[in-house]
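What you see is the complex with one protein chain gone and the rest in place.
Take a look at chain A:
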Amino acid sequence: MIAELGLALLWMAAALACLSLVAGSLYLRSGKGDLAALVRPASVAQGVLTAAAFAMLIALFVRSDMSVELVARNSHSLKPMLFKVAGAWGNHEGSMLLWLTILGLSGALVAIFEKRLREDTLVATLAAQAALSLGFFAFLLFSSNPFKRLPIAPPDGQGLNPLLQDPGLAFHPPTLYVGYVGLSVAFSFAVGALITREIGPAFARAMRPWVLGSWIFLTLGITAGSYWAYYELGWGGWWFWDPVENVSLIPWLAGAALLHSVSVTATRNALRAWTVMLAVVAFSMSMVGTFIVRSGLLTSVHSFAVDPERGTFLLALMAIYIGGALTLFALRASSVAEGKKFALLSREGSLVINNLLLTTILALVLLGTLYPIVAEAMGEKISVGPPYYNKVAGPLALILCLVMVAGPLLAWRKDDGRKLWSRLPAAILAGSAVLFGLILFGGKVGVLPLLGMTVAGIVAVASLAPLWGRNLRRTPLPTWGMVIAHFGVAVALAGMAAESAFIKERLVAAAPGETVTVDDFTVKFVGVRPIAGPNYTAVEGTLIATTPSGHSFTLRPEARTFPGLMGGAPTETNEAALLTRPGGQLYAVLGQPVTGADGRADRYQLRLWWKPLVWWIWLGGALIAIGAALSLLGRAQLLALWHSHRARKAEGRYA
């Protein structure tokens, strides 16, 4: 009965989305208030019912109900519980339902908490959100019903792609989805504001927490995804510029640009049309990304459900949403005066440059991702690889970081160039120290990594500048947030540059008892032993790594074999072993056995990397997310009240 109940809940939720859309549109036409009163409760109920349907799906996976096609195809009764639950969204139908659940819950949150907007703008926003949901409901109910029963239940299910059987990856898609779908609220706000022509600071302040919130999740999702690819795929890299990675990066870039421009609109009532435009673009890019991954339009090293039929359905949906929003934008944006004027050398000016750089990087990454499609339309087969992206995005990102140095130190509206220089000596000193240190002692370092580390030094010091001479207890949370996030950028940049400049690699075929050196480590290959996991078998290698100071650490990389699905070939995965040291990470992968001349497999391929500062990349990502979270906390009204209360108390105490 659970499956039938889930389907019924979905239909009810879809009907409520329809009601919100119709009542909202009629109200916006006629201005009759009693219709508007329907929209809020309908939005809340829709969100709750969709979430309940999703809970039903999880229940089916937890119970391993193999009479449901989706469960039979994507789960197995022997799987660990975590992966049973994750199986609910580790597939096409389930992830679309998760998408709809987050879409519905965000609509419900807007309906409950949003107090800053005019009634008609709020209704228009909720109606836009309902329209978005309705399309995806149609998609789910007509073309990919997750609750479909099988005529005959199989004895057991097929399992889940072994590569995806990792705790990190179980939570990776939901995290990214919260980010993507959070941007849908910004999109709906933009559409709502365009319909009622209310674009100004109130609209920007209402939108800002949603942008911040979804950007936090996108940052966490991308950081975690990068770390997952790093330790699970066993190739030792942390970013591959794979289409699937790019389509998560593109909305993140749009979100970063939007985050900064919405601040300008909220504080200075400027850049209004641009903010609206970015809000439309950010969510559009989330949809395009999901579409590209789901439709099989681009092939990728990551395997996902691929189905061109569904691709057509999604494409039609997106054409309506994105095309509709952009048409509305083209017709209405010119009636939005651009707002207050400012000089180029000002906080606003630096944010405009930041936005231009971010959107240029976005366009170049999008171009690289889609170019193979366009080239193939012209009869050429081309794949665009890391060299292109590193060449085009690297230098722009460094310039962006330098803008980031200056921006927070500039005053709003108009500033003086000489005054800016006077605020920078410490940062320039730090940068020069790094640069000269590397030239003198760094050995042969490429130009881009060298510049990267120098800029990281400058940004690290300059990002702290907004705190100088301030009473730290009274510094507002959003300022703390900005400082920490910008410092995080410096940390991540330093990690990326140091890793690419100083990485050491050894690939050897070693027999048990042999010793290999990589950088300062002596690594002894003790031997291998077979082990059995819950649903795989593995060969586990034992390595003892010794530092020059004599400390020893044991590393246990594994080569796992998962039994084939439905009689198919077994799948092998590599679990890298990582030794984290203050200066970086030692990364060990156990490869294939090597057959000697006598036909005996007595040696194993070992791949060892010393990756200096590599973990700074993810530390930086985490700091960026923490900074954004502090800004969000500071922007939430309740906390702002609490903070000012505390600040007043503190003032009373020390004054």
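The rule is short, and it goes like this: a contact is a pair of C-beta atoms (placed from the backbone, for glycine too) under 8 Å apart; a residue touches a chain by one contact, two chains touch by 3 or more; residues count from 1.
Criterion: contacts and distances are computed from a predicted model.
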| said: Suppose you had to identify the omitted chain by its UniProt name; would it be "Thioredoxin-like fold domain-containing protein", "MptD family ECF transporter S component", "Alkyl hydroperoxide reductase" or "Ferredoxin-6"? | reply: "Alkyl hydroperoxide reductase"
| Residue among A:Gly33, A:Pro167, A:Gly323 or A:Gly417 touching the omitted chain | A:Gly323
| Of the residues listed, A:Ala333, A:Leu464 or A:Ile503, which one is in contact with the missing chain? | A:Ala333
| List the chain A residues touching the unshown chain? | 273, 277, 280-281, 284, 288, 291, 295-297, 299, 308, 311-312, 315, 318-319, 322-323, 326-327, 329-331, 333-335, 370, 373-374, 376-377, 564, 567-570, 592, 599
